[in-house]
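Our next item is chain A:
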Amino acid sequence: MLDVSELVTTYGKIEALKGVSLHVAGGKITCLLGPNGAGKTTLMMTIAGILRPRRGSIKLEGAELVGLSPAKIVSRGIALVPENRLVFPEMSVRENLLAGAYQRRDKSEIAADMERMYARFPQLKERREQLAGTLSGGEQQMLAVARALMSRPRVLLMDEPSLGLAPLIVAEIFDIVAALNRDGTTMLLVEQNAHMALKVAHQFFLMEQGRVTFQGTPGQLAEDEVIQRAYLGTRRAG
Partner candidate 1 sequence: MDLLDLIDAAQSVADGLLFGSTYALLGIGFTLIFGVMHKINLSYAAASIGAAYGSLLLLSGFTAAPAVIVFMAAALCGGVIGALVYFIGFKFIPVANPLATLMSTVGLLLLIDEIIVHTTEGVPLAYPALYSDVVVRLGQFMLRGDLMFVFVLGCACMVLFLLLLYRTRLGIATRAVSQQPIASQLCGISILQVNVLTFVVTGMLGGIAGAMSGAAIGMLSPLLAQPLTVKGLIVTVIGGLGSIPGAIIAGLIVGALESLFQFLRGVTERDLYIMMLLFAFLVFRPGGIFAKAPGRD
Partner candidate 2 sequence: MRTIVCMLVAVAALTAGYPQAAHGQVRAKAAVTCVSAGQVLEYDCTIRLANARSGEPLSGLTVSVGADMPSMPGMHNVRAVKATEQAEKGAYKVRLELEMHGDWAVQIDLRGAVRDRVISMLRFEEADVTDVKPSSGRRGH
Partner candidate 3 sequence: MDDYLVSVLSNIGVISFVALSAYLLLLTGEISFGQQAFFAIGAYAAGMATAMWGWPLALGIAWGAAVGAACAVSLGIPTLRLRGLQFSIATLAFAEMVRILFELFRYQVDIDGEPVGPNGTDGFRSIRYIFDHNIETFDFMMLIYTMLAVTLAGFMLLERSRLGVIFRMIGEDATLASLQGIAVARYKVLAAGIAGALAAVGGGLYAHLTTYVEPRTFDVMLGVHSLAYGLIGGLGTALGPLLGVVIDVGLLESVRLFAGYRMIIFGGLVALLLIFRPRGLLDERLVNRIGRLFRNAISGSTRTGRGSR
């Protein structure tokens, strides 16, 4: 569904992505694991169009996304739940959701989707007129997911949804991820919590220092090995 090939993104002279290729299968959960600084967030930001790649291509069902503005990419059907959630703190929950549907013009459908979000996330319904900045971390994460879903994405990208959340809330978030997938949402998930990620993922990629170093399905590699490499990277013989 989503094909990334030979993607190179640089910050000045530093190459954060050194030719990344990966494939996200439709209807599946694909997980991206790797230590800090591997380039996972850079990859997500590049797919979403916030960063411009130097080289390479990103294709959504064969259509090229590189060179499009972030707004165009959203309307093509990609939504990113950014790291640290980045909700609009001085806007109400309802307005945050409306902002998520900014690219859409179908007023009645938007209203219906909003009701669907409230049904899926009852906490958000309770707090619909509350300012997003006053929500708890877990609620903000749910809001960020709901906001992204409001654009009716074909592929949902999530960058570290469990970051800074209590274990109980993390479990709740992963339940939501699994449930969304059951409803047919294709997902690319970046996670530090490899243990949880491998539980929900259909397929996973390991990234180290701007490159994909392994791809496969959970079980192909021993969990210990995956966790080792996801947190620390490959130990290189010095």
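By definition in this document, a contact is a pair of C-beta atoms (placed from the backbone, for glycine too) under 8 Å apart; a residue touches a chain by one contact, two chains touch by 3 or more; residues count from 1.
In picking the candidates, the idea was that all candidates are chains of the complex that A comes from, given by their letters.
These numbers were taken from a predicted model, which means no experiment stands behind them.
Between chain A and the candidates 1, 2 or 3, a touch occurs in this complex only for 1.
Of all residues in chain A, those touching candidate 1 in their complex are 48-50, 69-71, 74-75, 79-80, 82, 86-91, 95, 98-100, 102-103, 147-148, 151.
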